[in-house]
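So, subunit A:
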Amino acid sequence: MIKAVSSKLIFGLTILLTLVIAHIVNIFYPNMFNERSARNSPPSITLFQKLLYNNPIEEIEFISNWLFLEESDNEEVTRFERKYFLNAPNRTATVNKEYNYRPTNRSNNSVIYEVYSAPPNFEFRNQEFSWIPIKENVGAHTIILEAYDQESNKTFQIEYILYVNSSFLLFGSNNRGESVFGMIVKGASWTLVPGLIACFFGVILGLFFGAISGYYNNYFSNLIDNLSIVIESIPALIIIFLASVISGFNIYVIMIFVGIVLFPSNYENIKQTVISFKKSQFVESSKEIGFRNTTILWKDIIWSNCKTKIIKQISYCFVFSITIEITLSYLQIGIQPPNISWGMLLYEGRSMLLMGGYWLTVFPSMIIILTLSGFYFVGESLSRSLNPRS
Partner candidate 1 sequence: MIKKIGYSLVKSVLNLLLSVIFICVLLALIPDITADNYALRFKSYFITAVTFNYDISLARGFYISELVIDASQKTFLLIFVTLITVIMISLVIIILESLFNQNYILQIIVTVIKTISTLPVLIWASLLIFFAFIIWNAVPVYADLESDSLWIKTLVIALPVISLSLGDGMLMDFYLKIKNELSSLNQQQWVKSLRARGISTLKHKIRSLIVPIFNLVSSKITYLISGSIIVEYIFSWQGLGFLIWQVLMTPGAKDYPLLLACCKVLLITVIIISLIRDYIDFTLNPHLIEK
Partner candidate 2 sequence: MLENLYQEVLTLEANTMEDKIILDINNLYINFKNGSDIIRAVDGINITLYKGKTTTIIGESGSGKSQTVLAILGLTDGQPGIVSGSINFNYHNLLENIPLFKSTNKNEYKKLDKWFHNQQKIFKKIRGKEIALIFQDARASLIPYYSIKEQAWETWKKNNSNNEKLFLDRIFHLSKSLAFENIERILSSYPNQLSGGEAQRAYILLSLLGNPELVIADEPTSSLDPSTSKSIIRLLVDLSKEENFSLLIISHDLGQVLSISDSIYVFLKGSIVEELMIDDKDIILPKHPYTRFLLSMAEGKAFRELRVNKSIKRGNINTTIKGCPYANNCSLKYEKDEKFKSKCEELKPDLKKVHQGKVACWFYE
């Protein structure tokens, strides 16, 4: 049946597999990534740190590299001069992992670095700051380092906030300290089951009614025809907004309406196929041989000719339902807190974006893009392998 397994199919199937695994993890281990960590913490890999520091928004005070003291007790401590702290320290540290910082200057060898204020259990040897945080150290710590210039006899200070994260802050954390990675995994549970409901009401009902009204041309088919025209002429989001308000933000009832919105196109598609095949020769000959109407309809017409269309419709149905779910939760009329969905992440990320926190927008968007393209590729490659003509 499936002759060649293309790369698109493998890619899509791996994505589906990860979604299923995430769903199972959510059912059996719901609090796996639930440990609170530092708030508004950027992602923990240094590559992403460099991204943050090298973009032009670093002048904004909220995430500026250096917060310096304007006044202090010691009148020799003046404003910070950058040439004494050339490299930026890493602002995140992970539990049970070593945190290092060696401040460097522009080859001014008469500078001595000291620590003014630091969390306990730190070490400062050979002008290098090193620390291994433990689980109780999770949170934000203020670190102040000093640079004493022997030539000019001045002291400069740098103060920054070090966030200590628990294990999985690969993608950073949001305003309340929840890790974005954990929230993405939780949001994956809203992709499969709602998609199935929408698929049932859209594709399967459309298949059923389309086949019947295409084959038997009677009053019932006229009725459903007009109904589908009416549903098609109303913009989809209006129906879905009304659905979400009616159902009190219950995602499963909303998906029934999503299926209703998808019904007209499937219905028309299958009805046209059935009508065009009804006129062909083999139907008449089958009737003369003595096959029953239902057998002709389901086996000959639908099963042998509409398989590709149905598979494409199913994959489009899933993509559409995921998009609608994300849109509704982005507009705050979908899944409500404490349940988490990807759209909610995007909504929180929108305000963070203007202050430079990209991790709440970029990572969920990447995951959404991967999911949608995974479904799309699976549908496309399956339908193409079943019908090599097209």
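Here, contacts are C-beta pairs under 8 Å (C-beta built on N, C-alpha and C of every residue); 3 or more make two chains touch, one makes a residue touch a chain; residues count from 1.
Regarding candidate selection, all candidates are chains of the complex that A comes from, given by their letters.
Given the structure is predicted, the values throughout are model-derived calculations rather than measurements.
Taking any copy into account, the candidate from 1 or 2 that touches subunit A in the complex is 1.
Against candidate 1, the residues of subunit A that register as touching in their complex are 55-57, 226, 229-239, 241-246, 323, 326-327, 330-333, 343, 346, 349-350, 353-354, 358, 361-362, 365, 368-369, 372-373, 376.
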